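A protein chain is absent from this complex, but the other protein chains hold their places.
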Amino acid sequence: MKFITIGELLLRLSPPNYEKIRTTNSFIINFGGAEANVAVSLANLGVDSTYFTVLPNNDLGKAAVAYLKANDVHASKIILDGDRIGTYYLEEGVSVRSSKVIYDRKYSAFAEYDYTDTDLEGVLKGYDWLHLSGITPALSANCQILLEKALVVAKRLGITVSFDPNYRASLWDWNTARDVLSTYMPYVDILIGIEPLHLYNADGKDVKEGLSMQPSFKDMNRVFRELDNQFHFRAIARTVRFAHSGSNNSLMAFLHMDGETYESNTMNFDIVDRVGGGDAFSSGLIFALMKNMEPQTAVNFAVASSVMKHSIRGDTNITDEASITRLMENKSYDIRR
Amino acid sequence: MKFITIGELLLRLSPPNYEKIRTTNSFIINFGGAEANVAVSLANLGVDSTYFTVLPNNDLGKAAVAYLKANDVHASKIILDGDRIGTYYLEEGVSVRSSKVIYDRKYSAFAEYDYTDTDLEGVLKGYDWLHLSGITPALSANCQILLEKALVVAKRLGITVSFDPNYRASLWDWNTARDVLSTYMPYVDILIGIEPLHLYNADGKDVKEGLSMQPSFKDMNRVFRELDNQFHFRAIARTVRFAHSGSNNSLMAFLHMDGETYESNTMNFDIVDRVGGGDAFSSGLIFALMKNMEPQTAVNFAVASSVMKHSIRGDTNITDEASITRLMENKSYDIRR
Amino acid sequence: MKFITIGELLLRLSPPNYEKIRTTNSFIINFGGAEANVAVSLANLGVDSTYFTVLPNNDLGKAAVAYLKANDVHASKIILDGDRIGTYYLEEGVSVRSSKVIYDRKYSAFAEYDYTDTDLEGVLKGYDWLHLSGITPALSANCQILLEKALVVAKRLGITVSFDPNYRASLWDWNTARDVLSTYMPYVDILIGIEPLHLYNADGKDVKEGLSMQPSFKDMNRVFRELDNQFHFRAIARTVRFAHSGSNNSLMAFLHMDGETYESNTMNFDIVDRVGGGDAFSSGLIFALMKNMEPQTAVNFAVASSVMKHSIRGDTNITDEASITRLMENKSYDIRR
Amino acid sequence: MKFITIGELLLRLSPPNYEKIRTTNSFIINFGGAEANVAVSLANLGVDSTYFTVLPNNDLGKAAVAYLKANDVHASKIILDGDRIGTYYLEEGVSVRSSKVIYDRKYSAFAEYDYTDTDLEGVLKGYDWLHLSGITPALSANCQILLEKALVVAKRLGITVSFDPNYRASLWDWNTARDVLSTYMPYVDILIGIEPLHLYNADGKDVKEGLSMQPSFKDMNRVFRELDNQFHFRAIARTVRFAHSGSNNSLMAFLHMDGETYESNTMNFDIVDRVGGGDAFSSGLIFALMKNMEPQTAVNFAVASSVMKHSIRGDTNITDEASITRLMENKSYDIRR
Amino acid sequence: MKFITIGELLLRLSPPNYEKIRTTNSFIINFGGAEANVAVSLANLGVDSTYFTVLPNNDLGKAAVAYLKANDVHASKIILDGDRIGTYYLEEGVSVRSSKVIYDRKYSAFAEYDYTDTDLEGVLKGYDWLHLSGITPALSANCQILLEKALVVAKRLGITVSFDPNYRASLWDWNTARDVLSTYMPYVDILIGIEPLHLYNADGKDVKEGLSMQPSFKDMNRVFRELDNQFHFRAIARTVRFAHSGSNNSLMAFLHMDGETYESNTMNFDIVDRVGGGDAFSSGLIFALMKNMEPQTAVNFAVASSVMKHSIRGDTNITDEASITRLMENKSYDIRR
Partner (left out) sequence: MKFITIGELLLRLSPPNYEKIRTTNSFIINFGGAEANVAVSLANLGVDSTYFTVLPNNDLGKAAVAYLKANDVHASKIILDGDRIGTYYLEEGVSVRSSKVIYDRKYSAFAEYDYTDTDLEGVLKGYDWLHLSGITPALSANCQILLEKALVVAKRLGITVSFDPNYRASLWDWNTARDVLSTYMPYVDILIGIEPLHLYNADGKDVKEGLSMQPSFKDMNRVFRELDNQFHFRAIARTVRFAHSGSNNSLMAFLHMDGETYESNTMNFDIVDRVGGGDAFSSGLIFALMKNMEPQTAVNFAVASSVMKHSIRGDTNITDEASITRLMENKSYDIRR
C-alpha cells in the first residue's frame, strides 16, 4: 500500500519545560501540520509514505525536508518556492493550564502558491491511499483549488481517500467550513472526525438535535447513520476526549463500519505533549484499515496510537507497531531491559 | 485603585529538572519574596502596582529591578543601597519528595537598612491599598521599625491594609511572632492567614482549644468569629492545603466577611512549582475585593489564582484575569487554538 | 559495621526530558550498576561503604571513581585495567511509555578481567557485610569465578552475605540462572528477591505451583517457607510492584524472618526515574537489618527507601535516613522552609 | 534630553552555540530592530528613552514590550494591534563562517498598520531627539507615510533628527532607496552612514567617482563635503569595518562636524555577536553628541560603543557609560574583583 | 556521477562547551566515521551519495540511519545486524588544550560482521566512484576481507577508487599498516594522504630519507614522484597542518596530477570543531575532481572545504558549494542579510 498526503507543514516553536511564551528565552523546534504528522507516523509504522507540500527554498524549508527524510517520508515531490514557512507558537499546557497556540501561518509558501498548473495526476499516480484534512481549504483560495483538484484526481485514479475535517475556529467560521467541506464528502471514503459536518456549534453547545462533545453510544450511532445515509462512507470515526486537566486526559473513540458502530476502550493517560493527538488517531486508524484489522481492533489500535502520541514530545507518533499493540493490549508498563 | 506593598525581594536559586542541591551543576534564577509576588501578580491582573524595598546597587539588584519593571510593577521608589540581596536556595519537590528551602537572607540590604529617617508618608501617599506580611518584622529590628511606621502612616492616610502573617519557623519563634503581630492587627483591614495569631503550635498539633491544619467549617467559623471579635477585620481568609504528595495537592479556603463564613470549592491539581502558592491566594483575594466580587466568588477566585500559580515556574502568578476566571469556572482544559 | 560490595559499574546514558533515543541530541550521564547503587546509598545513609570493581584507566573510569568518592564510597580497592566501561542506554519511560534499556556492556573491563590471581581475602578482610547480585555471574565465566571466590572467602571470614538474584533475561536464560544461583544459596544469609530461584517463568506466567508476580500473602508465605527450608536464610524479602503506568507505580514488599512473614504498607508514587528502585530496596533493607530494626519496620523502611529513589534522577537513592523515615511515617509532603 | 525613536521591533531567533539553522533543535530568543537597539542602548546609558512601534496584542508582542520595559525604555505609546511580529532567523557566524540572516518580517503588524490617522504630533511632542532609519520606508507604503509624517512633525517641533540609512538589499533596491532617502535628507540633522546616498553600488564595487568600502581619509573627507554641501548636516559619520573573519573584525569611523573630518582609533576585537554593531555605533554617537563631547572623543566613544556591543549576546549594547569609556581609554582588560 | 563509500559509522559522544570528560554531566551526540563524513559532505554538495555499513538493529543504529537520510545519503544498502555501534568519546580541545579521543569501537557490528558471503558486486554496481579508507582494514580481519573484495570488484566494474590511508596509531602499528595498505595501492586511482605508505615514523620524526610533517614543496614533489612511480595514481594529495593552538590552525595542501605538483593557498582559521577536517579535505577534493576543476582550483577548493568544516560542530562539512567557493575566493566574512 502506497500512501500520500497533501497539506501544510508547520514550524512549531514552543518554550522548553512548560515555560510561558511571555517569559521564555528559547524555543524548541519541531515540525508538524496535520497531514505531515500522519505521513511521518505511517512511515514509522513501516508504510511507504509520501508528502506533498510547498516550502520556501531556505534553511528552514530544508530543515523541514530533512525532518521528513529522517523519518522515511518521501519528499521528492515537495516544491521549494515562496517566502515563508507556516509557523505556530505553542505554549504547552501542564496541570491546570491548558496548551495555547499562536498561529503565524498566514502568507505561507503553501498558502500563497498558485496550484492552477500543478500536475496533480503526476503527483498522485501510483498511490493507493490519499489523506487530506479540512485545514487546507481554510488556508486560502489557492489551497481550495488544490484540494478540489486532488479529490477529483484521486477519484479518477481509484485512490482511497481519508479525510479529517479538523475544524479550526481561528482559521474560518463554522458555517463556511461546513458548507465547503460538505461538497468534498462525495469524494471521501473514510471520514475521521465529524465536526463541522454535523449540525452543532463549534463551542460544543448542543443546538437542536446536535451532538454533545461526549456523546452516548446511542447518540453517536444515530449521527453516524445520518452521515452515512447522506454521504455513503466506507468508515466514519470520532474520538471523545475527557480533559481532566492540562496534564491528564482520557480518550476513547467510536467507529462506524458496515452498518455497525464500535466503541473502543477508554484509556486514561498523562500528557507529555498534547499536539498531534488527533493526527495519531488518524494514522493509527489508516494503518489499521490498511492492514484489514477487525473494526473493534482497528478502533482500539487507533486510540492506543493517539494515547501513545501524548507521551512523546513533538507533533508526531514516532512509534513502531509493536509498541502500540503492546499498549493496546495493556501489557506491563514496567521497564524493559 | 493604586496598590503598594513593602517587603524583601529574594533572589531564588533552584536546580533545574527537580535535581537535588547536593548534585546539581546549575541554578535557575527567579525573583520572589512574599510581597513582591503579590505586587507582580496584581500588575499582571492589570492593577496599578508599586513595590518598595531596598536592594544592593549591583548587577543582582539591577536584575531584580528589571524583573519588576518587565512585569509592570513601578520600581521608582526602590532604594539602591547596601551589600547583599536576600537569597534562598530551593530544591523543588516532586513525587514523594517535598520542596526544601535553604535561606541565605541574613544581612540583606533590606534587613540592614536604617529606616528611621525614611519618609514613609512620601512613599505611601496617593495609594489606596497597602499589603504587608509577617515576614518583614521577622527579619530585623530595622524592619520592625519600618513596618510599624508603615502601619501608622497607612492608617493616617486612610489606606486599606491587607496583612499576611506568613509565619516562618526558621526566622522567629511562634510566641514572639504572635506577640509582635498581635500589636499590628488594629491597623489591619484584611487578614490573610491566621497563624500564629490564633493559639496552636506551629507544627500544626492541636493545643488546648487550637485549630487543626485542616479544620471543619464549624471550627473555622468559630475561630474567625473569635478573631473578628478581638480585632474587627473587614475580612479574614485562610487556605487549607491537602498535600497528597510533593507533586499533587488539593486546596480550598475559607473567607469571613460581614459576619458570614464562606467555603470555596476544593480544587485538586498537579504541582509544577510550589513556591508562591500562598501569595497567589493573597493577590487573588486582594484583586477580588478591589473588584467588589461577591464573597463566595472572591474566595473561589483566590483559590483559582493560587491553583494556577502552582502550574507556573517561578514564585509568581503571572496570569491574566480571564485565565483565572476560566479555571475558576472549570472550563475545558483542552488545547486552545 | 563495615560494608563492601563487588560488581560491575555501569555508565548510563539517557536522553534528557524523556526524549527518545532515536531523536535525542544528547545524553545525560549517570553511573549505576546494581551493587554500586547499593554502596552509594548506604554511604549516603552513613554506613562505611566500599566498592570493588574493575574499570578502564581512562577518563571515563576516572569519572566513575570520582562519582563514588564524591558519595563517600571507598574506591581504593578498585582495579584500573582493561579497555571499556560497561555502558547502557536508558530511554526513560513516561506516561504510557515504559522505560527501555539498550545494554552495551559486553567486553567490559570488569567482565574481561582474569580474577584467578586476585587476592579476595585481601579485598574482603575487615568487613562485616558483603552484598552481591546475580548480575555478576551472568556477565562472563571470569565473573563467575570472582563470585564463587568471594562467597567462599566471605563464609570463611564470617561476613554476612546479602544477595539479590536480579534476573536479567537479556543476559542469560531462566534455567541457567536458576541452576547457577542455586549453588550460591548455601553461602547467602539474606536473600533479596527470589526469582529465578523459585520455579516459575521469567515472564511471570504461573507454571505448576509457581508464584504470581503479585502474590497473595498466603502464597508468598508458602514460597518463603519452601525457600527457607531449602537454604536456611536469615531473611528473605521480595518487592511487589504495580506499574499503573510508566509514571505512576505502587510498591509493597514481603519480608520473612525468624519464621514469620511481614507485609509492608503499599505506597503509591509518581516516578521521576525508575532505574535503581530495586537496589534502593536492597540498601534500605540492609541498612534496617544493620540497625536491627524490627522486621515490620525494616520492610517498611526498605519500601520507603525504594519509593524515595523513584523521585530522584540517577540510579541511586542519595538520601539521608531522616528523609526516608519521614516518608515511611507519612509526614507532610508540603514544602519545608 | 528626551529621546524617541520609531521603527519595527524584530523577534530574533538564532540557534545556540553557533549551530546551523538547518540542524539546530532550538532557537534563542532576542529582540532587535535597528531603532529598538538604539532606544535600549541609550536607556542603558541613562538617557530618557521612548520607543514607538506597532506590535500584535499577543504573548509575543507582550514579551517584546516586557523586554523594552526591563531595559527602562518607555513603551506606553506602543500600539498593540495586527497579526504578526516581524521576525528574523540569525545563523551566527564564527571563524570563517559569516553570519546569515533569513528575514520573515513581511506582513508584520508594523508594516501593515495604517498610519494615516495616527497623531504623530501627540507621539513626538516633548521630545528633544528623534532617531529614524532607512529600514522603515523599505518595509511598506504605510511605513513611508509614517516616516514622512514623522520628519515633517519633528521639523515643526524643532526636534533634532538623526538618521541611519541602513541599506538592506533584501528589502529594496539601491536606486529606489537612494531616491526615497534623498527626499528625507532636508529634515535630517545627523546622518549616520552614507550608503546609498552617495553614488556607488550596494555590493561595494566602485562606480565612477564612488567610494570604496574602506576609503582613505582623503576620499572620505571629499565625500563628506559633497554630502554636506548638498544637504547641510550638523554631523555625518560613517564606520569602516575590516572583517578578518566571522569571529574577528577591526572597526574605525570617520565623523564630519563643523567642516572638519575626524578619524577614530581603529580597534581590533573578537566577535561574540555581530548583529547590532552598527546600531551601537549610532547610540554611542547620539549619546556623545547629546553630552557635547568633543568630535574626536565622540567618534572614539561611538566606535568603543560598537566594539563593546560585539562582545554581548543579543542585538543591543546593554552597557553603562563607564564601561564604554574604560574601553575607549584602553584600560586593563584583566578581571575586576 | 554516482558516489559510494564503505566504512564504519561511529557514534560520537562529546562534552558540551569544551568541558572535560572527567567532569562533564552530558554528552552531545554526533555521528561520524571517516567514510560517512565524506558521504554526507558530498550529498550536501549535491552529489548522489550512498553509504554501506553494518549497524545494530536498535535505536542507536536507527538514529544513525536517520542522520544519513536527513543528509540525503542513500542508506538502503546498510545491513542492520550485530550488537553494538562503534563509539568514540571526544574531549574537544580549546586554547592550549588539544582535542583528545577515547575509542570504544572494538567489537562493533561493522567489525564483527562476516562479509564472506556479502554480494559486493550487488552493492557497487552502477556507481562511478568508490571511496575507502585505511581505517577499515585496521578494525578486524573481517574488515580486511571486505576491503579487499571491494577493491577487486571496483576494479572489475571500472569504478574510480579514492583512498585515504588515515593512519591511526591506536588501531594498528605503522609497519603493519604500511604493509597492508601497500597491497591495496594497485587498485587505487586517487590517494589522499600518504602516511604510512612513505617511509617515516608515525610520530613524524624523520627517518632516513623520510618526509617531515611540514615538508617543503621540493621534498613533497620528490615524494609524490616516488609514490607515483611505484603505484601510478591519477592524483595524490596531502594536507599540511600548522596547529598554532587547540583553537587556531593553518592549513594548506599539495596536489600531484599529471606529473605536476600544485600548492594551495595557506588559510588560517579558528577552530570550532577539529574532527573531520581531513575528511572534508577528501570530500572537497573528490568533488573538485568529479567536476573536473583545474588542479590548482581543485586543491584550493579542497582546502577551503576542510577549513570550512572546522567552523561547524560535528564531524561533517554540511555546506553547499557556493559557501565553499566564496570562502576559497576570500569574499567578505561580514554578515549576509
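Residue numbering begins at 1 within each chain, and the chains themselves are lettered A, B, C, D and E in the order written.
Just so we're on the same page, a residue touches a chain if its C-beta (ideal position, glycine included) is under 8 Å from a C-beta of that chain, and two chains touch if they have at least 3 such contacts.
Note that the structure is predicted; figures quoted are calculated from it, not measured.
Of the chains displayed, those contacted by the omitted chain across the entire assembly are B, C, D, E. One of D:173, D:270 or D:294 touches the chain omitted from the figure, and that residue is D:270. Here the missing chain is touched by one residue of C:2, C:69 or C:331, and it is C:69.
Residue E:94 is the one among E:1, E:79, E:94 or E:180 that touches the chain missing from this view.
As for the chain not pictured, it touches chain B at residues 13, 16, 20-29, 58-60, 62-63, 66, 83-84, 87, 89, 91, 100, 102, 104, 106-107.
Contact residues of chain D toward the unshown chain are 16-17, 267, 269-272, 307-308, 310-314, 318, 323, 327, 332-337.
Contact between chain E and the absent chain runs through residues 17-20, 22-23, 88, 93-101, 103, 168, 170, 241, 243-249, 274-275.
Operating definition for what follows: only the chains that are shown with their structure count from here on.
Note on interfaces B-D and A-D: more C-beta pairs are in contact across A-D. Note on chain placement: the centre of chain C and the centre of chain E lie 45 Å apart, centres being C-alpha means. Of all residues in chain D, those that touch two or more other chains are 20, 22-23, 25, 66, 100. If you draw each protein chain as a dot and join the dots that touch, the picture is not a line, a loop, a star, or fully joined; it has some other shape.
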